[in-house]
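To start, the structure itself, in structure tokens.
The complex appears here without one of its protein chains, the remainder shown in place.
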Amino acid sequence: MLAVEALTVAYGGLTALAEVSLSVGAGQFVSIVGPNGAGKTTLFKAISGTVRPRGGRIRFEDRDLLAVAPSQRAHFGIAHVPEGRQVFAGMTVLENLEMGAYPQSGRQGWARNLERIFALFPILAERRGQAAGTLSGGEQQMLAIGRGIASSPRLLMLDEPSMGLAPVVADLIFERIGELHRDGLTILLVEQRVAEAVQSCDFGYVLETGRVVLEGTHDTLLADDRIRSVYLGM
Amino acid sequence: MSMPARRTLYAPLIAIAAIAAVWIGLGLIVTNSYYQLMLTLVPIWAVMGLSWNLLSGYTGLVSFGHAAFFGLGAYTVTIALVNYDITPWLGIPLGMAVGTAAGVVIGYPTFRLRGHYFALSMLAYPMALLYVFVWLGYQEVSLPMKREAPAYYMQFSDYRVYIALAVALLVVALLISLAVERSRFGLSLLAIKQNEPAAEAAGIDTLAWKMRAIMLSGALAAAAGGLYAVVQLLVTPDSVFGMLTSAQALIVALFGGVGTLWGPLIGSAILIPLSETLQANLGDKIPGIQGVVYGLAIILVVLLAPEGIFWRVRDWLRRPRVAGLGPVNPIAPPIAAAVPEATPTQRRPILTVSDLSKSFGGLRAVANATFEVGDGEILGIIGPNGAGKTTLFNLLNGFLKPDAGTVAFAGRELVGLKPNRICRLGIGRTFQVVRAFARLSVHDNVVVGAYASTASDADAVAAANAALAQVGLLGRSGAIAGALTNKELRLMELARALAGQPRLLLMDEPLAGLASHEIEDMLEVIRALAAQGTTVVIIEHTMRAMVRLAERFIVLDHGAILAVGRPGEIVNEASVIEAYLGKKWAAIRARG
Partner (left out) sequence: MTPFGTFVEIFLQALLAGILIGAIYGLMCLGLGIIFGVMRVINFAQGEFLMLGMYFTFYLVVSFNALWFLGPSLGPYVGALIAGPALFVVGYVLHKWLIARVTGFSVVGTEGEGHYAQLILTLGIALVLQNGGLILFGSTPQSVRTPLSSRAWEIPLLYNPDASLFLNKARVVAALVSIVVAVALYWLINRSRLGKTLRAAADNASAAVYMGIDVDRAYRIAFGLGIGITAIAGGLVATYNPFQPYIGFDFVIIMYAGVVLGGMGSILGAFWGGMTIGLVQQLSTLVLPTQLQNAAIFVVFLLVVMVRPQGLFGRATERM
């Protein structure tokens, strides 16, 4: 479904990603883990088009993504839930979801999607008229995910959904992501907290300073002690 | 601006002298009174542009209201002459005093504002003054002809004297600008423009420098206005306080180039003759055509050279030379030092933090943090993203005020002090994202940091050189910061912090974006610092490096201190593994 080939991104003098290749098959749950500064967010931005790569290719369902404008990519069925949530702070919860439903597919499935979002995160239904900026961090994360689902995506990209959240809330979020996957959604997850990310994935990649240092299935990753050394240095 | 180490003043001084000579020469040749007027107006508007540049060009705080100073200067000269029979020879200095005072009155409240708010608030001052002067009955004031003693009243039948006066004022303005640009004054202003918080953290009292800048700027604009009144012999509120006067200052500076003394001069020398010639040749046939052409010229130049002509030309001239800089000076290997052996308990605490807390809205970013930093140790602060590490630094160096708790540094309480005070007490800081002054040389970048610890500019240069040597960047000190590699930028930022001669250095992710061999070099530099007695507190995610660098770790999670100890102990601590890899890690691993 998504294929990234030899992607290289550099800002000024520093190389954020060096020849990174990965692929996500339809219906898969793929996790990318790695410590801060590994280039995970840059990878997502390159896929969404807010960062222009220096080399490599990104294909989504036989389309060359690098050949289309960033704003077009959401219309192909890619939903990007960005790091730090980035909800539209001055707009209400419902308006945020409406913006998520901006692509044609989102408008067609609006009623169904809204029902699904509110079923996943009932608190959003309660707060639907409230400005998103006044929500708590966990609620904002739920809204950001809901906003992603509102476009009826075929690929949901989640960037550090647990960042800055209390463990209980993070657990809930991961549970919901698992549900979405079980319902058939393809998921690409970037996460710092390895356990949750590796636990639920079909396939995973470990990034360190812009390179893939380890890749493999759920079991391979768990068996490999390199993950711990990537994070803790010894 | 990037001549090696010490920049000589000869070249600009010769250039200023040459410009003055050419201008006077032109004044002697030209007899047509119309061109004579133009030769007078160009320097006057150049001075106005220089005045604007002094405040807005160097600090980045855009002023839309420089007509306030210009108008006050013009009216001071006029009213002094008309009502009190005071000669413009005194009137202009008087006007400059008024301009300086206006700078204080305007600057003090307005500097609390930033960005667009500052820019638009400045708009209001000349507008309010305009209507006040109309109300006072100064709609149209002519300067009376003084036949008995014309020279005493700055009135000359030979127009060339006015040209000479205008050139003299221009030379003064250029020299002032040069002096500012080449001293800690200008570098401090540039630092403010680049990043005001970082400048504060480097020990620069930003408000004080901004106040000096607006006072000087006000004086220069008032002088330009005063001379303008003398030359035009007629002052109206619209002509001196009007929107167009403010716009003109902005336009000549932006057109010619911002943040350099040559910019306003270039802008004025091109635009004023262009506008006046168009006015003279086409103005009566098609009224308005000169404005259209003038406007189109401005639009065209902005599209082609958004930062002004000077920078575009300079970048164009520099390009081949930058490419051919020759071999990059290898970084001198710093003296390798053994990892300090002293244990934390043996060290005297230099920094004592007790019960420090800070919340944003409902989020507790730092919660009851209590720890000590030993004199001379390397302390690593680690923890997952969003754990509150940078917030902790911001509390320590005064960017943020804690909700509760105390911070004692060498026995002194820091809470409540401004960042520039804390810096001067001996706490330096580097940032996650390097804030280089891209157009300045490496040397000048570091000199800015040296101002905190030195009284004279010569001492600052010496401290900067010492700091550059310390990080092994002395060989690159002439290079423009914008041309550095990421690693060199990191080292330069470190040198900037060291130039303030800190006893304690807070480093925020100094290894971000470095390749592994570069990390080794950086580690050597940091170890050498510690060996020489500087205490280092470092936030870093690159754990492979951190376990080899730090003596002790403090682990933060959700704003609270999770664990303190030696690296070997910390990485095996269950709670730390949980914070990093998730609490289920051990369980899953056991299962898998």
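Read from first to last, the chains carry the letters A and B; within each, the first residue is number 1.
Everything below uses one rule, namely that contacts are C-beta pairs under 8 Å (C-beta built on N, C-alpha and C of every residue); 3 or more make two chains touch, one makes a residue touch a chain.
Here the structure is a predicted model, which is why all the values come from computation and not from measurement.
The chain not shown here is in contact, across the full complex, with A, B.
If you put the hidden chain back, the residue from A:P70, A:P167 or A:G216 that touches it is A:P70.
In the complete complex, the hidden chain is touched by one of B:P306, B:G416 or B:G568, namely B:P306.
Only one residue in the set A:G100, A:G146 or A:P161 touches the chain that does not appear here, and it is A:G100.
Taking the complete complex into account, A:Q86 is the one of A:T8, A:S21, A:Q86 or A:S229 that touches the chain left out.
Touch with the chain omitted from the figure is made, among B:I24, B:L37, B:L113 or B:A469, by B:L113.
Of the residues in chain A, those that touch the hidden partner chain are 48-50, 69-75, 79-80, 82, 86-91, 95, 98-100, 102-103, 133, 147, 151. Annotation for chain B: contacts to the undisplayed chain at residues 60, 62, 109-110, 112-117, 119-121, 123-125, 127-132, 134-135, 193, 242-244, 247, 250-251, 254-255, 258, 286-292, 294-299, 302-303, 306-308.
The criterion applied here is as follows: only the chains that are shown with their structure count from here on.
Chain geometry summary: the mean Cα position of chain A and that of chain B are 39 Å apart. For chain A in complex with chain B, the touching residues are 12-16, 35-37, 136-137, 160, 163-164, 166-167, 192-199, 209, 218-219, 222-223, 227-234.
Partner chain A is touched in their complex by these residues of chain B: 362-363, 384-386, 484-487, 489, 509, 512-516, 541-548, 558, 567-568, 571, 576-577, 580-585, 587-589, 592.
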